[in-house]
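Excluded from the complex is one protein chain; the other protein chains are retained at their positions.
Coming up: chain A.
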Amino acid sequence: MAENWADRISAFYRSPSRFLSGTTAEAFLAELLHELRDDRASYSVKVLLLSPLCEYPTLLCLSDSVGEETALELMSVFVQCPPKSVQFRCHLLLALTSVLVCTSCVSSRSRASQDFLDLLLQIAQDTSDLHGDSSLRSLRATACDCLRELEACSPGLLSQCLELVGGLRQQETSRLHQAYAGLHILVLRNAVYQLTQEIGAGAEHLKALLGGNTSGAWEAELDSGLMNNTDSAILSSLILGPMGTVPTLQTGPDCKELRSVLSSLLEESYLLTPLCQAALLHRVTEVVAMVPGVSPAVFRAQLLRLLGTSEVCLLHTTLLMKCAFTDSLFSAEDEAFILQRLVVLCQHPLLSTPEKLFYMDCILHFPENRPIGFGDGDEALPVLLTPRLASALVPTVFNDSATMLARLNMLSLVYLEEGEEGEESRGLAYLYEHLTSLLHIVENGGSREIVVTFFRAAYLFLFHFCHVERYFLSLIEKLCKLYLRHTHLAPHFINLADHTQDKLTESHWAVVFLKALQGFVTEAPLAQLTLQDLRWHLKMLARVAEEGEIQQQSTLSFLSSVITPSSSSLCVSGDWRLGNSLLGVCRRLLVHPSLDSLLIPLADVLQHLTCRYGDTDIQDHARLYYTLLTTLSREKLAGVLAQGSTEGGRQVKKRSLSCIVAESEGLTSMLTIHQTEKTIFRLSEAGPEPQEETQTERDLKQNETGPGEANAALDVYRAQFDVPGFASEITLNYQLTHIEATDSHFDQLFSIRLHFNLTDDHYEELSDISVPCLFRERTSPNVRLRLKPRRPYPTTLHASAIFTTQDGLSWLTELPHIHVAFQQAFLPLPAPPAWGRGRRLSLFEGLWDEMNSDGGEDLAGGATSLFCCQLKEAALTGLVEKHFLPYLISDVSAKEEFKVLFFLPPQSHLLLRIRSEDPVHFDIATDNWQLLPHISSYLLAITSSQEDT
C-alpha cells in the first residue's frame, strides 16, 4: 500500500489536473484523510500524504466549508499523534496552515482557524522541550513559522499577542529566538501599519499596543478594521523608493518603548541567519519609515557590518534602507562608497553570475539620495557612475553571455551620456570593437549560444547607437559579409532586422541593412552558389521584398538567373521546398508597391516556373500567381494577397509542421472555400406578402353572369393555359435569419448564394438565389422561393449557401432543410382578372360538374370524396376565414354553403363545398385523385386545430 501511495502521490504531482480528472477532488481528499487516520500507515507515508494538502490545498478543498472540515480532521489527527513523531506533527501544522489560509478560513476567522491559532500559540509557549530532546524543539519552531505565515496572510491577526510574542522572544536563549524574532517584528509592523490607518492614532495608542493593554473598545476597532481589510496594501512592501509614499504615524518624539523594542531586535540581529536578518532589517526599516518619531539612526551601529558583508541579501537590505531613508541615514560619501562597492561586486571573482547580474541591476536602479529622474522602474544610470568607474565593467569575450550582455547594456548607457557631450568617445569605440570581436568568433564558427549572444549584443548596440554615423554603415557591411559566409544564420538576421525596424522606428537602419543584404546576395557570383545557400538567400530576399522602399529589380534578375538558364538544374530537380521558397519571394513581389515596373520580369519568372519546374504543386501555384498577376487589377491582387499575409502576420509565425508552406497558407485560405462546422443561418417562413388586392377582397358583383354560362367560362379559363408558364409557379416567402448564439465571426456575411437541391422529382430544379448581405443586427433579408411543381405534392428541399465573411474568407454552410407543405402549393383560382364573382362561381360549378361526371374524357384522374367533422357554426366560419379566404369562390356571408377552389400548379384543382350541417360536410372534388390523401390530412389538421380553439 505504501508504495502504491508513493506512486499515486508522484502521479498527482506530475499533473494534478490530469490526476484529478481520473478521480474527483472529494474522493482523493477523503482517501488521504482516511489513510492519515489509519494507524497501520507509517509516518513517512503520512508525511507524503500531507504534501498535496500543503501544496495544492485549493485543488483538494473546493470550498471553504470543505477546508474547514479538512482542518478539523487534521487537527484531530494531530491530537492523536504521539509527540515522538515530530516530523509528521510539523508537516501537519504546515498542511493545516495551507488549508486554512488558502480556503479563506483564516480571513473569515472560522472556528477551526481559531482552534488552530490557539493550538499554535500553545505550542509556541510550551518550553518543556528545553530539557528534553532538542528535536522536539523543531515543533515549536514550525509553530512559530506557521504563526508568522498566518500573520503575513491575514495581517493584524496576532495584534493582540504582540506583548506575548515579544516576551517569548526575549526569554528564549536557544536558536529558536530567531523564529520568535521573525514573528515579533512582523506582528509589530502590521500593528503599526494598522495604527497609521486609524484617524487620530498617536503615541498613546502605540504605547498601549506595545504594552499589550489595549482597551476593549480599541480592540473591537482593530478587529473590525481587520475584517474590512480587503485591501492588499498592507501586504505590500512599504519601501517604494523616493516617489513612493509611506503611511505615517505621528507620535511626536515620545516613542521610547518602540525605540527600545527596535533597538533590542537590531542588537540581536547579528545572531540571526543572514536570510532572517535581512527579513528582520527590512521589517524594522518599514516600521521606522512609518514612525517618524524614531530616527533612522537606530540602524547606524549595524551599517558597517552590513556594508562589508559578502551576503547578497544583507547588502540588498542596506540598499533598501538607503532607498527608504536616503540622506537621513546615508551621507554623500556613503553613497559614493556604496556605488563603488556595487561596481566591485559586479565583477568580483568569488561571486556567482546571478549575484553579479543582480548587482548590475541594482546599479541601474540605484537609490540615489537626490535622484534627478523619476523612479519609474526604468533603467537609469546613477549620476555618480562615471565612465572611469564603469570601465571596470566593460564587456569582454571572456564573459559568459548574460554577464556580457548586461555589461554591454550598462556601458552603452554610460557612453550614450558621454557621447552627448560631443566628445569623441573612446568607450563607444571600444564597445564597437568588442562587437566586432564577437562577430569574428561567430564568423569562425562559434557555438549556437555565441551566435545568439552576438545577435542580442548587436541589437543592444543598435538600440543605443544606431544614430552614430560612423558605425551605421560599417556594421551593416560587417553583417553582410558575415551573412555571406554563414547563410544559415539568415533567421537571426531577419529577426534582427525585424526588431530594429519595430523598436527603432525613427531609424531606417533595418531598411538600409536589408537593401545592402539584397545587394550582397544578388551580386555574389552565381558559380559558387550552393543549394543550401540559395535556400537561405530566398528566405532573405523574401524578407527584403517586404520593404516597399527597396527596389526589387535585382531580386528578380537574381531569381531569373537562378532558374532560367538551361544549365540550371534547379527546375529539373523539382525540389518542392525550394520551389516554395521561390514562390515565397514571388508572392511578396506581387504585393510590392513597385509591382508595375516588375510586371514583365515577374511574369516571366512565374511562367518559367509554371512550365519548367519539376514539381506539379509548384507549377500549379506558379500558374495561379501568374494568373492572378495577369488578370487581377493591382488593387484586387493586393487585397487578395495582403489579407492572406496579415492573417499570419510577420510577428506571429505559426509553428506547425506545415511551416514551410506557411508562405502560401494565407493565400490558400483566401482562395479555398472553408466549411462551417455549424449551421450559421436558416430560411424561416415569412407571412405572405401583402399582395395587390386579391379577388376575394374585391367587391364582386354576384349577378354579373348567369349560371348558364358555365361551359363558356370553362373554355375561356382553359384557354389561358395555352400560354406556356401560365400559373405554373408558387412563390414561397422566407426570411434569411441567423441562428442564435453562433460565432461572432459570422455576424456580417456578404455575397450569399443560396443553392437548393430537390429530394424528389415533383418539382423543377430551382435556380440559385443571391442575397447581398446578412448582418446579425439588421433586419433579415427576404428570400422568395419560386417553385415550379410538376406534381403539387409536399416536398423537402436541401439548402446550402456559399458566402464571404468580413476577413475575405469564403465559406460553405448547410442550412436546415426546408419543408414545403401541401397547402403551400395552393394558389387562388387563376381566373382572368376581369372576372367577377359570378363568372368564378359558374366556373366552379362547371368544374364541379365535370369532375362529378363519371366519364369526363380529359379528366381521367378525377375523383370525389367526402370529409366530415364536428364543428360549430362559428368555428366553421373561423376556419374558412382563417384558411380558405383567398380561395373562396362563394361569398363569405353565404354561410349555408362555402365554395372553395384550390388551384395547384401546373393544372390541378381541388374543389370544396362545405355545408354547415351536423357534422359539417366537406364535399371534395378534384381532377387529380392523387391529391386526395393530402387534402384529407390537410383538412384533418386544420379542423382538429379549429376544434381546440
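One rule holds in what follows: contacts are C-beta pairs under 8 Å (C-beta built on N, C-alpha and C of every residue); 3 or more make two chains touch, one makes a residue touch a chain; residues count from 1.
Simple rule for what comes next: contacts and distances are computed from a predicted model.
Student: Looking only at the UniProt record of the hidden chain, which name from "AP-5 complex subunit mu-1", "Sister chromatid cohesion protein DCC1", "Replication factor C subunit 4" or "HORMA domain-containing protein" is the right one?
Tutor: Its record in UniProt gives the absent chain the protein name "AP-5 complex subunit mu-1".
Student: Out of A:S85, A:S138 or A:Q824, which is the one that touches the chain we can't see?
Tutor: A:S138
Student: Decide which residue listed in A:L235, A:L473 or A:L526 touches the omitted chain of the complex.
Tutor: A:L235
Student: Determine which one of A:A25, A:L416, A:V452 or A:A821 touches the chain that has been left out.
Tutor: Result: among the candidates, A:V452 touches the missing chain.
Student: Which one touches the absent chain: A:H34, A:K256, A:R305 or A:R753?
Tutor: A:R305
Student: Just to verify: which one of A:V394, A:V820 or A:I889 makes contact with the chain not shown?
Tutor: Spelled out, the listed residue whose C-beta touches the missing chain is A:V394.
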